[in-house]
Structures are given as structure tokens and as C-alpha cells.
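Have a look at this one.
Yeah, one chain of the complex is gone here, protein chain that is, but the others are all in their spots.
Lettered A, B and C in written order, each chain numbered from 1.
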Amino acid sequence: MKRVYVNEKWCLGCHLCEYHCAFAGTNGKDMARSLKDIKINPKIKIEEKDGVSFAVSCRHCHEPLCVKGCITGALSVSGGVITIDHNRCVSCYTCILSCPYGAISPSDDGAVQKCELCVKTSKGTPACVEGCPNGAIVFEERG
Amino acid sequence: MAVNFLYPDYEVARNYDRCISCRACERQCANEVHEYLEDSNKMVCDDAKCVNCHRCVSLCPTRALKIVKSNNTYKENQNWTGKTINELYRQANSGGVLLSSMGNPENYPVYFDKILINASQVTNPSIDPLREPMETKVFLGAKPQDIERNEKGQIVNNLPPQISLSMPIMFSAMSYGSISYNAHESLARAAEKLGILYNTGEGGLHEDFYRYGKNTIVQVASGRFGVHPEYLNSGVAVEIKIGQGAKPGIGGHLPGAKIVGDISRTRMIPERSDAISPAPHHDIYSIEDLRQLVFSLKEATDYKKPVIVKIAAVHNVAAIASGIARSGADIIAIDGFRGGTGAAPTRIRDHVGIPIELALAGVDKRLRDEGIRGNVSLVIGGSIRSSADIVKAVALGADCVYIATSALLALGCHLCRSCHGGKCNWGIATQVPELVKRLNPDIGYKRLVNLLTAWQHEIMEMMGGMGINSIESLRGNRLMLRGVGLNEKELEILGIKHAGEGL
Amino acid sequence: MKYVIIGNSAAGIGTVEGIRQVDKDGEITVISNEPHHTYSRPLISYLLLGKVTEEKMKYRSDDFYEKNKARFIHAAANEIDAKTKQVVLDNGERVNFDKLLVATGSSAFVPPFEGLALVKDKFTFMSLDDAHKLNDALAPNKKVLIIGAGLIGLKCAEGILKRVAHITVIDLAPRILSSILDDEGAKVVQSHIESKGIEFKLSGGVKTFEANAAILDNGQKIDFDILVLAVGVRPNTALLKDIAYIDRGIAVNGKSETSAPYIYAAGDCTQTYDVSSGQNKIMALLPNAYMQGECAGLNMAGGEKNFNKAIPMNAIGFFGLHVVTAGNYSGDTYFKADGNNYKRLFYSDNKLNGYILIGNVEKAGIYTSLIRERTPLDSIDFALVCEKPGLMAFTKEDRMAKLS
Partner (left out) sequence: MLREGQIRIPSGCAISGMINKSGKRISGEAIIKSISVMHDRSNGLGGGFAAYGIYPEYKNYYALHIFYDSVLVKKECEEFLERHFDIINLSKIPTRKIKEITDEPLIWRYFVTPLQTKLASSQLDEREFVTKCVFRVNTEIKGSYVFSSGKNMGVFKAVGFPEDVGRFYKLEEYEGWCFTAHGRYPTNTPGWWGGAHPFALLDYSVVHNGEISSYDANRRAIEMYDYKCTLLTDTEVITYIIDYLHRKKGLTLNEVASVIAAPFWKTIENMKPEERDTHEYLRMMFSAQLINGPFSILVGFEGGVMALNDRLKLRSMVVGEKDDTVYIASEEAAIRIIEPNLDNIWAPKGGQPVIVCLNGGDA
């Protein structure tokens, strides 16, 4: 299955992935209109310190602790992609407690949010991958 | 001091309707042009620091930025232009030589743009490269006078070492130091993938890149940096650099600030010491000295590597080339006055040397007149911008072209001509780690491969149009060229007819 | 192969899913003493709150049993006949098994209060049926007394607050959520809950009940219309009595095996190894229950699985204030508090033992993972991770391994 992989060697810390992620979430046509005067809450987030930076988003684990721990069944695996059903999430944050990558965060609508590889927002390549100017985020099949 | 003040040449135009204050511009500008004001959630910029490299423009996710030419002006004067005045002010202030980078930007004729290419109609067929074989393979190297046969009468291979190229294009010399590790890696990997060569330049060869030896030309220049036997034998050819198109007649200077870590080790000079390449090779004061160096290098490489001698295109280039052809050199490389550089005195870059088209035509003719054109290969460079330039260069008589500026553009260079500042925002002409990492060789090498694959395809299309299916039939085939808007003398030097003249 | 699963909650469902990862065809029978489609027990307070509907409480989709080719039997299991490998149901039916899973969960513990029999509207708060009964009793003019300021009691309080006149919560312990919070953390949460109008009486128990009042140890009398008993829970281990080793809960190993052959157990009825404290414990938590069940299922169906990373952990929220805790609270502490944001980390012997996060719970999983994996703290930038949980604290190699 194709997953998003990051390589900190090439991450520039430009944070564009976060903006492209946030924009993809709006389903808007123009980033300038969609994100103007908005504090973004992306599903991929940059960690940075002392010149090192990298993006972190859901790894779509084979053994997803978040899905196994989800008390409502809102998190589920579909075709390898871990998705969240916002209607069923009660914001207990068990998944936030469980995720060893820190890749799940509260969303603006009360549920939690996580990277769903843009399966719900766009076709093909996730927005963060498309938006990364340096190939630090790739979408590919690995062993 | 007011008299010091120079109004910025370029201004950053920010469309605040589109700016979402993502701060990508701020994070990506090594010149610290952009700044985020926390209080007002607003980006501001200082135009004076902008070098117009377009990094911010390219990365802005909302297209909120553009760079515009300042319309601040002095009183109009065709003689004392704003540029001239500003340069004078800068020198009055600093007392120093003006420095520039990349190729000559001034308004001299570009002969390639005044030459047109032929195509077949009716009397012979054009060839479709998608249906028929179309050969762009090139061999470079000296050729013996005669064939030899063994006792059975079979031809024996008496050719000196040859370089094999999939197309008549090579990446010309750019040293590790003047450009980044990642730029070098991109070039080396692209050369390998494409079946062509790249050139170490005068900075030695980083240990990581010995594995690309089959696609490497190692350069020996006047500073002899990084030259040792293993180095000389690591590539497929050795190039003696006598001169460079951007700065004929002068040497090079890589400031000590850039001589750090791997670069110091690769160049075999102490960290932080300036790397100064003398203007001449101090063991070459004459053509016979060159012959000695050529053969020294051949001895050092067991006569297994062709030796290239690279010179800048200067007024007497044809006679110099003739001398080189007789010096034992296998390949002559000529660099025209528009060739790029990581740093050169502005006056030298902009006023010394001659256009490569004229130099090429003159050298090719001279070598043919002397009957020795077949003995050596001829590589030319100095602002080859497209496949059309290559077709024209080959038709004028080149075996192959060197490209560098085009390659850097493919890697992201936006020709801001600020390489000498060392803060290349595209990760090319810099050694600052956080800037170097901006050039991901995985992307870089693919873009180079794309570019040359596209060019090769275009070359094939143009060759096919002329009814030629092998590049050697284009070489020196000047009847395939016509000049437009050139005077008799220019046509004569180029050895071509004017458009409208028949065969 | 015949699999029989007693219990239809997280552990039971985990077992079904575990079996089906390995064995697509074996016969699965799920026995539940509740008539409902599998539902999420922790959601009963949200049901009263109106945040979920019964439909949305379903832990798995309607076609779960069908999709997993599992037979569902609504009956209570009265007895396990280990010799004949049969489960005897309350209707007399005997169900054969090759492999059996016991996931009987736990029941509310009701201490023998004096006068409790006099109280008419008294409820426990463990199951959907409990919630239904309580729901029917709620009315805007009624006063509620909740015995127990633990997770169940307080979630119940949150769930019903807007639907009753007043709530008082009493607990023997001097702080609320005494099993998962320290004193200071408890105060933060308590004052937040108090600000919503709930009254606490701590450090005191009920001496005696009257029909509509409780007399506390200190003599204070608290009137109520509705009594909720949330003192604690006890694992349901009776079925395996005399069959398998039972300590406080049914003892299981990392493969979810009991001491009896062919019989596995998972969930709240079991007692397992807590890697954070090194002790065997009952860890009645939904994530553990599921994972234990899944592990049992995999092993029952012939797979290889060892669930050996169980730790106590809780994620819970009250009126928008989130509390996330994990592990055990021993060792040195790192502490930081700022308003409603509260963080305390417990570490010793180069390992993180546990943590309490209140308010900002961002990336809490990083800490959980440090506890679960027993990561040596000198292999990471511990100072950084205390300040700001993230992968940045790991070495470059570890980050590479995690992210690519």
C-alpha cells in the first residue's frame, strides 16, 4: 500500500505541507481565499528544532493502536487507510493517548482528526506530498 | 551616509489579498528579506536585501508574491545609464573590484539567434525519429592518421582512448565548492543515467563520487587543487583548464569561508585558507609547455584517458586551437564569453572574450584548413540554451557541447547572479548546510535527465527534418544553416549563407 | 474448529476479529447475557448527555456478526464443563467448543450500606440497561447523589447534569479520580467540574441511608431523589472458578491463555501484567480489552501473538477538560502547570513510568509509547520530550526508522 513517508534530510521546515493539508481539508479552490486570516489546524505537522525539521502525519500502522483502542469504532481501517468517522467520535482522545507518533490531534469540529491520505479530499497524491517543494514527503509503496 | 544610498533594483510586490501569512517566504529567504509581524499577523519585506532569486515567489503557495523592477530612476541618459551610475557609486564607496556571477548579461549579439536551420522538402525525405532509428551517439577523442591491419588482413583497433556519449552534450566544469555537494550529486547521477559526462571542475572529486567515474571528467587547473594520481585515474578523461569564458585571462578565488569540511579535504588544502587559482598555469608559459603537461597527464594515466584542453574564446582562438591540436591533446574545449561562473570581476566577465559561435566557426575552419580537424574533437560551451543551439553548434562544426548554466537552471537556478554571495537560496552555489539541503538530488538529477532527454528528442526531430539520421552527418554541415540579419563579414566568419540564398 | 466467546463487548469483539485474521471459516459463537448488538460501554454517559444515540453507540456495524460469520446467542452462560468442552447456558442448552474465550467483564460493586434497601431510586451505571433505567428516573426537579468520584461516577454526573436539579458526589477518598490523578491534578479537574455546578463531598463515606437521604460519617445529611452507586467494580470470574487459576481477576499470560487448556480470557475479568509497574493487575480498560481479545483470537486460531505491553491508561474528559493518564505514578517527577494545563511525568531507573496530562494532551501518545516500550530515557532527549512531546526527542536513526 502506498503511504506517506518523510525524509528529514530533505525537509526544509517551510511548513507548506501544513498549509496544503489544511487547504485540502477545506475543499476550496483557492488557497488564498480558503486560508486567509485562518489559523490552520493541519493533520500533518512539522516538528523542528536546531535546523532539523520533519513532518509527522499518520503512519497508517499495520497494528494501529488508535483503531484498536477506539472506544466507539469511529476509527477503522479501510483498504489499509485508517479513517475517522467524525459522526461517531466522542472526543475521548484515547487515540491521542495511544498514537506513538503523536499524529492524531483534536479537530475544529469536536472530533479528532488525522491524515487520511486525502482519500476524502482529492484524487491520487496527498496534498502534503504534492505541496512539498523538496521531495521530503513522498507517497509510495515500501516493503 | 546619503551619498552611499542606492535604491533597490527590484521590489518585492506582495498581494495582501492573497497572502495568508504562512511565512514560507520568510523561512526560505537566506537574505532575510521577509519578516512576520506577530502583532498584525502580517508579512513585511525589505527590498534592499532582495537578490531577485525568486525562491519566495516560487514557494508562495498562494501566488501572493512577485518581484518587479524598480521604477526609481535617475535622469534618463543613454550614456550614463542607471546601472553604470550605480556601479560607479558602489566602487566609490568600496574601493573594490565589482564582482558578478553567471554569464555575461550585456547586450551583445547572440549569433545562435541569428542562425536558422534547414529542413527537407520533396527532393529528399525528412525522417521521423519515432519510426526510424535516429542516432545521437558521439565519440570524442583523437583519431590516428591511418588504419592498421594484422597479418590476417583484419583491421586492428589503433584508436587512442575515446569517450562515448549518448548525445553530443556534457555538463561542463563546476567545482565542488563553487557548487554544492547536492548539485554535484545531481550532475553525476544525471550523467550516469544519460550516458554522458560531467566535469569535476577544479575542486577535486569528493570521495562519494568516485563511483560515477565512468561518467566523470576530472579537471586539472592552475591551482591543481585536489589533484592526485587516484583522482586523475578516476574519470574517463582529464581536462586541463587553461581558461574560462566568463573570465579569460584571470584565475579563480574561492574564499576561505567556503573551504570547510569536505571541501577542504577534497581540495587538499587547509580549512579556511583561500583557494587561489593563478591566472596562468605557472608551468605553462608557452605552447610547448602545454605539450609537456598533456603528456605528463597521459603518462600519469597510462595513455588510457583522452586529454581535453579547455580555453576561453579569445581573439586569436583559432591559432591557439591549432597549437593545442598539435600538442597531443585529444579534445579541445572552447568556452565562449557568455559562459557562467561562480564569481568573476564584472568588467572581465562583461568585456573580455568573444562569442562562442564565431570562435567555433573560426576554429573549425582553421583546423580543416590545416587538415587536422579530424585529429581532434571539438567541444564548445558558453551559453548553450536549447537543443536548437546545439544543432547549430554541431552544424557549425562542434562534436559536442558543454552545458552548465542550462543545467543549473534545471536544478532550480533563477539566474539571480548572486553566486558570489554564497547564500544561494536554491541550494546550488552555496555551502551552507540548510541551504544545500534545498536541492534534493533525487529531484535534481531527474530534472537534468528530463531536460536532456527532451533536448535529445528535439535534436532528433530537427535532424530528422533535415533528413539526417546520425549526428556525425550534421557535424560541420554548415549548408544546413542560414544567417538572418548578419553582415557579409559575419556570414563569412560563420561560413554560412544568408537566409534566402539557395544551396 | 469451534470457537465460543462468552461476552460481546470490546474483548469479545477483539477475539472475533483476531480469529478471523487467521481462520476465515471456523465456527464462532458469541454468547451474551445482554440482548443488544455489541455496543461501547463507556458511551452510556454520552447517551444520557444526548451526545450519541443508541444507534451510534454500536461498537461495530450492524453486519458485524454476519460479515464475520459469527453466531450470536442471547443467553447467560451458567457453567463451563471443561471436561466435555461445553458451555452450559441458562436455558439448558450446551454449546460445544474447541477453544473458549471468557470475556465476562466486571460488575458494579455495591457495598452493604445500612439502610440501602430503603432507597427506591438507586442505580448502578455499568451497562446500557443501567443507563436506560437511570434515564427513566431523571427529571429536572430531582436531586442526585452519586457515591464514588471515580471515572464512572463522574462521567455519569456529566451525563445527567443538565437533566436534574442538583448533583452531589461523595467519595471516601480525599480527591476525585483517586485511582488516576494525584492531589494537585485532581484539584484542577475538581474545580473545573465544580464550576459547572456539581458539588463534592470528599474524605467521607455514607454511614447510613434513609429513603431519600444519606447520613454521612460526619453526621451531615444529604437529601436526594436519585442515588447512583459507583463505588467500584469487581471482575466476573465465577464461571472459571475451580477451572482456572483466579487471583483478583482471571489470571492470563501474554497469549491470553488461562491456566486451563483451550480456555482463554480477556478484558475486564482478567488480571494481566502491567509493564509500567511490573505487577499483575486488573486493567479494566477498553483498549486493553480489545487488544487482549484480539491476541486471544489470534492464538486460538493457531496464530502467534503475545500481548505483553499492557499498561493502565485513561483518556477521559469532563465538560471539555481532557484528562489523559497512563502507567504508574512512582519515581521522580517532571511537573509543569499553567491554568487548566497540567503535566506530571513520573520516571525512575532511566524509564518513564507514568504521566498525568490535563488540558493540553497533544501528542500524549509519545509518552504512552515511552512507557509501553520501556524506552531508555538516555537514548532520547528527555528534557525536550518533557517540555514538548514529539519524535524530535529521538535520535535521527530512530526517527528515520519510525518515519520511513
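The rule is simple: a contact is a pair of C-beta atoms (placed from the backbone, for glycine too) under 8 Å apart; a residue touches a chain by one contact, two chains touch by 3 or more.
As the structure is a prediction and not an experimental result, all values here were calculated from the model.
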item: Chains on display which the left-out chain touches in the complete complex; value: B
item: Candidate in contact with the missing chain, chosen from B:Lys49, B:Arg326, B:Arg368 or B:Arg385; value: B:Arg368
item: Contact partner of the left-out chain, one of B:His206, B:Arg267, B:Lys437 or B:Arg478; value: B:Arg478
item: Option touching the unshown chain, where B:Ile147, B:Met268 or B:Ala319 are the choices; value: B:Ile147
item: Selected from B:Leu159, B:Met268 or B:Val484 as touching the chain missing from the view; value: B:Leu159
item: Residues belonging to chain B that touch the chain removed from view; value: 120, 123-125, 127, 132-133, 135, 137, 139, 143-144, 146-147, 149, 154-155, 157, 159, 162, 368, 371-374, 397, 466-470, 472-480, 502-503
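Here, only the chains that are shown with their structure count from here on.
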item: Chain-level touch network, classified as line, ring, star, complete or other; value: line
item: Centre-most chain, if every chain is reduced to its averaged C-alpha atoms; value: A
item: Centroid-based (C-alpha) most distant chain relative to chain A; value: B
item: Separation of chain A from chain B, taking each centre as the mean of its C-alpha atoms, in whole Å; value: 43
item: Partner chain A, residues of chain C touching it in the complex; value: 10, 14, 40, 42-43, 46, 51-52, 56-61, 286-287, 290-291, 294, 313-317, 322, 324, 326, 361-366, 368-369, 372-373, 384, 389-392, 396, 399-400, 402-404
item: Chain A - residues contacting chain B, complex; value: 9-10, 12-16, 19-20, 23, 30-32, 35-38, 51, 131, 133-136
item: Complex contacts: residues of chain B adjacent to chain A; value: 17-20, 22-24, 27-28, 41, 58-59, 61-64, 433-434, 437-438, 440, 442-443
